[in-house]
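All protein chains but one are shown at their positions in the complex.
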Amino acid sequence: MSEPIVEFRHITKRFPGIVANDDVSLSIMKGEIFAVLGENGAGKSTLVSMLFGMYEPDGGEIWVRGKKEHISSPRYADSLSIGMVHQHFRLVSNYTVAENIVLGLEPVRKLFGIIPYVDMKKANRDIAELSERYGLKVNPEDVIEDLNVATRQRVEILKMLYREAEILIFDEPTAVLTPQEIESFLKILEGLRAGGKTIILITHKLREIKAVADRCAIMNRGKLISVLDVKTASTDEMAKMMVGHDISFTTERKPAHFGDVVLDVQNLTVRNHAGFEAVKSVSFQIHAGEVFAVAGVSGNGQNELADSIAGLVKPSGGKVILNGHDITDSSVREHIQAGVAYIPEDRHNVGLVLDFTLRGNFPLRLYDTPKYSRKSLINYAEFTAQSEKLTAAYDIRSARGGETIAREMSGGNQQKAIIAREIDMKTPLIIFMQPTRGLDAGAVMNIHKHIVAERDRGAAVLLISLDLDEIFDCADTVAVIYSGSINKISPASEITTDETGLYMMGVKTA
Amino acid sequence: MLDMIIIDGLSFSLPLFVMAIGGIYSERSGITNLALEGFQGFGAFTGAFAAVYLSGIFGASSDVPYYASFIFAVIGGGMFALLHALLCVKFKADQVVSGVVMNILAMASTSFLTKRINTSFFGNTANKFMLGASSRITLPGLSDIPVIGAVFKDIYPFEIMILVVAAVMWYVLYRTVYGMRLRACGDNPHSADAAGINVYAVRTVAVFISGCLSGIAGMSFAYSVSANFSPDIYLGYGYLSIAALIFGNWNILPALFACLIFGFARSGGSAVIQELGLPSSYNDLVRILPYVLTLLLLVFFSRHNRSPRALGQIYDKGQR
Partner (left out) sequence: MRKFTLSCLAIIISLIFGALILWLMGKDPVAAYMNLLQGSGLMEKAKYAARQNMFTDFMSFIDALTPMIFASLAVALALKGGFFNIGVSGQMLFAGFCAHMAAMFIPSKIVVVIVGFIGGALIGALIGWLKCRFNVNEVVSSIMLNSILMYLITFYINTFYVNPVSRQSKAISEAARLTLSRFRWEGLRIDIALAFPLAIIMALLLHWFIQRTTYGYEIKASGLSPQAAYYAGMNVQRTALMTMTLSGALAGLAGVSYFCGYLASIQPGVVPSMGFDAIAVSLLGGNNPLGCVLASFLITVISKGSIYMSSSQNIEQEIASLITAFILTFAACSAIFAKKGRK
């Protein structure tokens, strides 16, 4: 913790229309865990990406180990012993762990002393040894597509260590992990620091910073606000600087008034594409005026649960009853007509036709109704009217209004458009699947308000999220899904986040 | 008769096979390649031009034009393939469209150039380069073994060439650093990029190789099936080798197997038709077989067939 290993000096980076980094200067010491905190779009990823050679700064200098460097490519960053784990892992799915780790730096032997080949035996041995040394448990010969997220992350870390990286960058590493996996991940970070590595952690989660980081830079709208010593700074202080103003973390809401049962799910069983039972005999009820939130680790059947209730996937067993009508085997269209609104997780591939205009996307789920078409002839006037109404009411911003191609809009506005469309259907049941993933705090607040407003209107709300903060921000009732089964249903006021985490891991069952 | 089936079957299968290997290289690196047809034609064109030109220098009895023609076919096919690489890698064109356009371009340019060259170099206006059929070799001893001895009888020199090339290509794809990186690019170019691999370069080289290998195939067809180069070389063999590589699930050895089936079905069918005394037009019925087989295979085993994951996707380094 003596001399700076990385220095950013007056870094400025512009993208068309925005200044991503505005005269940022900071230095990172050798052997520390340095966190970069900020909302989505604050410019933290851009800043650190320049250190990894993914972009080059428009102004300013980057100094590494006391030397000015032009880091023009990840390859060059690699030669400076800088490694990075991206938010979306970069792994070849049909290769083994060892093949992935050595890719680009393969051990080569020569057949008969002349013909070169990749020595996989040596690679396997090396990786086994490396994983032992750092306590990162992997089997070198496992194929990536068979591994879970936490293991894949360990493979990514090993990739950096194999390249003898000294400066390790992590971009939102805990976004996809459970509370318990996060614990063990933070232990790994501490182990790496003990091994003399310098760690740069990009995150917006204050709790983790508080737990492991030594120092923390806070960014807002491209500007460096402050660099704090984590031990002496309070979480509230950091949060305030991150957002730029005081915020309350909880959505204000009136107490719930439950009405009749709207959605009655009985012993629902759903198979996934591979024929595996992803949802196993799940039963629950949602009342009018209730937010029923399902917590769980990614990949425990949430997608299948949401898709089957929305009619996109046919259940293999059980019943879905909406206001007394059995809709288990109805088509997607019949679900829409029966009154199921659905905000899907994948807003790019499912929620929107990205290459349609915004105007063309609003009638997507109701284009066949008399409002938008008669005898198969489209009524474009109504398309336009709806577009004008929703963009104004939901403050959806885009370059050319309704004529904007959906692909060109920001993620937050895309999501707003989907939510506006679904809420405007005024259905008795509305399903929110991961509604705020990847959005900044302002947009998150806004969406949470809409969720609560839907409840207050008297709709039954099914909220499925990986984010426990979101769950506890909105839920009246919390359910936990683990391995396809719901193993806990409880009023939100009677369960803590830590307890929920244990149910999510399957450690506790009801 | 059985000898004939084996001899003709092999001499047709092997060029198909070497072209399929080229296709595998390209597609395993993530570039859809419908342009094999055009590559083999363009390769055969440059090779045939070289052969005709050189036989004017070395005399018709020399072996030089024959072997030189393959070298030029490799170069010609490879250079032409670079155009496909340019469109797909640099200009980010739709790879299927580019493939179709390459075939049109190959056919148009070789027909034009053949006539043009004949007019200005050789003083005739034919639309073909006459080559004559390749000589054949019989390996003494081995060819006397009953039944399978036919494998070593009456072989074209290019068949041996192809087997050597195929062995090298197999080794490169599955055992070397380049092969490992190439296959990574076809599955997840972003991870290859993150590992410091130049995806564009790997893919460009892969497409180049597919052009080179297709050149060998085109030249082999010119020396065996048609004994000349003319626009008639675009008979759809390129598409047949695509069928073979899909049949082989984008792997070299199974593709060889598919090519052998296709080749023997063709020669066997012809032999049967000859034996039954049917007119030669019945051969066309036999020719259907490989395509029907591939289609049926796809119908029944589509789930088991796994194309490279990033196949056909335009890779843009800037998009993350």
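Per-chain numbering from 1; labels A and B assigned in written order.
Simple rule for what comes next: contacts are C-beta pairs under 8 Å (C-beta built on N, C-alpha and C of every residue); 3 or more make two chains touch, one makes a residue touch a chain.
Fair warning: this is a prediction, and the values are worked out from it, not measured in the lab.
Undergrad: With the missing chain put back, one of B:S13, B:S55, B:S69 or B:S98 would touch it. Which one?
TA: B:S98
Undergrad: Among A:I18, A:I115, A:I378 or A:A392, choose the residue that contacts the chain missing from this document, as touch is defined above.
TA: Reading the full complex, the residue touching the unseen chain is A:I378.
Undergrad: Would you mind spotting which of A:V353, A:A385 or A:I489 touches the chain that isn't drawn?
TA: A:V353
Undergrad: In the full complex, which of B:L2, B:A108, B:A201 or B:L253 touches the chain missing from this view?
TA: B:A108
Undergrad: Just checking the interface: what residues of chain B touch the absent partner chain?
TA: Touch with the absent chain occurs at residues 34, 83, 87, 91-94, 96-98, 100-101, 103-105, 107-109, 111-112, 115-116, 119, 236, 239-240, 242-243, 246, 279, 281-282, 284-285, 287-288, 291-292, 294-295, 298-300, 302-303.
Undergrad: Determine and list the chain A residues touching the chain excluded from the picture.
TA: Contact residues on chain A toward the absent chain are 16, 312, 331-333, 335-336, 342, 344, 346, 349-356, 360, 364-365, 367-368, 373, 376-378, 405, 408.
In this section, only the chains that are shown with their structure count from here on.
Undergrad: At what distance in angstrom does the C-alpha mean of chain B lie from that of chain A?
TA: 46
Undergrad: For the complex, give me every residue of chain A touching chain B.
TA: 54, 74-75, 78, 84, 86, 88-95, 99-100, 103-106, 108, 115-118, 159
Undergrad: Which residues, counting only chain B, touch chain A once they are in their complex?
TA: 171, 175-177, 180-181, 183-184, 187-188, 190-197, 309, 320
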